[in-house]
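Missing here is one protein chain; the remaining ones are kept as they sit in the complex.
We just call them A and B in the order they show up, numbering each chain from 1.
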Amino acid sequence: MTTHPTLGEIDRYAAGEPGLDEATVWSIEVHLEGCADCRARLAGGTTAASRTLITEVAAALDREIAAGPTPRARAFFRTPVRQRWFVAVLLPWVVMAAAVLGTAALLTHSLPHLPSIVLLLAPLAPLPGVAAAWSRRTDPAWELIAGTPSAGLTMLLRRTAVVLVLVIPVLAAFGAVGANRANPALMLLPCLAFTAATLLLGSFVGVARAAIGLMVAWAAAVVAPSLATAELPVLLTPAAAGPWALGTVALAALTLLRAGTFRRLTSF
Amino acid sequence: MRTVSTAETAATIHPWAIHAQALRVRAGRHLAVDGLDLSLGTGVHGLLGPNGAGKTTLIRALATVAKPAGGKLTLLGTPVDGRADLRPARRALGYLPQHFGFYPRFTVREFVAYMAWLKEMPKADVPAATQRAIDRVGLAAKADARLKTLSGGMLRRAGIAQAIVNDPQLLLLDEPTVGLDPEQRLDLRELLRDLGTDACVLVSTHLVEDVVAACTDVVLVNEGRLLWQGAPEALGAQGDAGHPGDSPAERGYSALLRRHRAEATR
Partner (left out) sequence: MAPDSAAPVVLPHVRRSLDAADEQELVRRVARSDRRAFDELYRRTAPWLEVRLRRRCADPDVVADVLQETYLAVWRSAGSFAGGHVKGTAVGWLWTIAAHRLVDAFRRRARQGRMPQVHPADTVAPAAEEVALAGRVGQELETALAALPPEVRAVLRATVLDGFSVRETSVLLGVPENTVKSRVRRARIALREALS
């Protein structure tokens, strides 16, 4: 703290006298911001006009405070869940994914001659959530958010991370149970790869369209033939884990390269 | 006390807050803004035009929400067309669309603070800026009420609060007076004039009297092009008693539209 000004200087400052030179005034003001004692001395040295003004404002404050509601004391940035409203919006999608996976688990259990349906559907589990992450329909404030500097790949990744955090445990749970036991890498890697693919494709055609397209393509090209022939598809054999990992990394890298396009990504 | 950075004191050389040249913007498949030239500086500018004139699309393009299909667009000296980085312009921008969605369970304060955070305001400044924005729009009594409990006029004021929370240099409001009662409309006009002292405010409206009362400058668009730009009094001078309208400004407005339509059919 700078040295205390003299009482005389404080009085002259309080009186608003133009006689004090600028440098002194500056020192006093800097000092007063930090020193409660000198502020108290200042209070003693105020002019009558100041004191009247302060009293009048006090009375007006009394009226305004009495007329208004009592402010609620709560931490400003409340629990992240509220702030990340998105989780609440996502819950229906996650529940749907869980229901589908649960049904798939039941089906696999009751139809043991078929390959694990949970494994077949695993890559598609997060996609509905990712589609919902960047959609005008699920995000009511989309028009507002789209014009902010934060709109872009970071926001989308944050929301996608929430989707993955919610969906992957469900997937792991169903995948680890009983007849559905499958190599966890074979469940999770395609999941991540498809998520990255949705984002990458989404930077070209829109995230929701990309998600739907990928879901349809996978269902038609891999799931249906696999169920028809009752054989595990080549893409989901244990040997494929390595290529899936590489694919995920490549897709993620490409998505990051296209980060700039996400700033103005439209949704349908 | 604080330090003043060199960047802050670098002289600004852009003469216009908004500078559009031959701007083309699509709305769906339709080319809603077709070859628009516009230069706007500090002050309150009223954007007038019939329905379907491309006002909303223009404002969306200026808010960097819609990507221009062609032409040049510069906001506050930085280009925002093509592959330019949009973040500097967006930080100094405030936007309120006509149909703005909101999160019903958020309170006014949370909503405005969330938008402030999204606009990349320093986290330490967000609470004070939120309170200031809420006070400026007159929602102090309802700051902790949920958005779904607010009436239409209050909701729109909450929307304006989120638009001004970052003290923007460029403020874009699409039909902000819809749903406001006459007293609220007067308050909004005063707020707009306050904001217009050191920012560029563009207000799109279909109410001519709003424009005349609050705006220093009127921009008339039709069919995606700039029709006329000038002071509200000059707008009044464009028409005479022969044109439909209850006020000089309305008559001037109809006169200009009629003239433009006549020329278009020629």
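Assume a contact is a pair of C-beta atoms (placed from the backbone, for glycine too) under 8 Å apart; a residue touches a chain by one contact, two chains touch by 3 or more.
Since this is a predicted model, take the numbers as computed values, not measurements.
The missing chain, though absent from the display, is touched by one residue of A:27, A:135, A:150 or A:261; that residue is A:27.
In the full complex, chain B contacts the hidden chain through residues 1-4, 8-12, 123-124, 126-128, 130-132, 135-136, 140, 143, 167, 169, 190, 193-198. Contact between chain A and the absent chain runs through residues 2-3, 13-14, 16, 18-27, 29-30, 32-34, 36, 39-40, 42-43, 46, 49-50, 53-62, 64-65, 68, 70-77.
Here, only the chains that are shown with their structure count from here on.
Each chain gets one centre point, the mean of its Cα atoms, and the points for chain A and chain B are 28 Å apart. Residues of chain B touching chain A in their complex: 1, 63-65, 67, 83, 85-88, 90-91, 93, 95-97, 99-103, 105-106, 110, 113-115, 117-120, 126-127, 140-141, 143-144, 162. The touching residues of chain A, counted against chain B in their complex, run 30, 68-69, 71-72, 76-78, 82-83, 85, 88, 139-151, 260, 263-264, 266.
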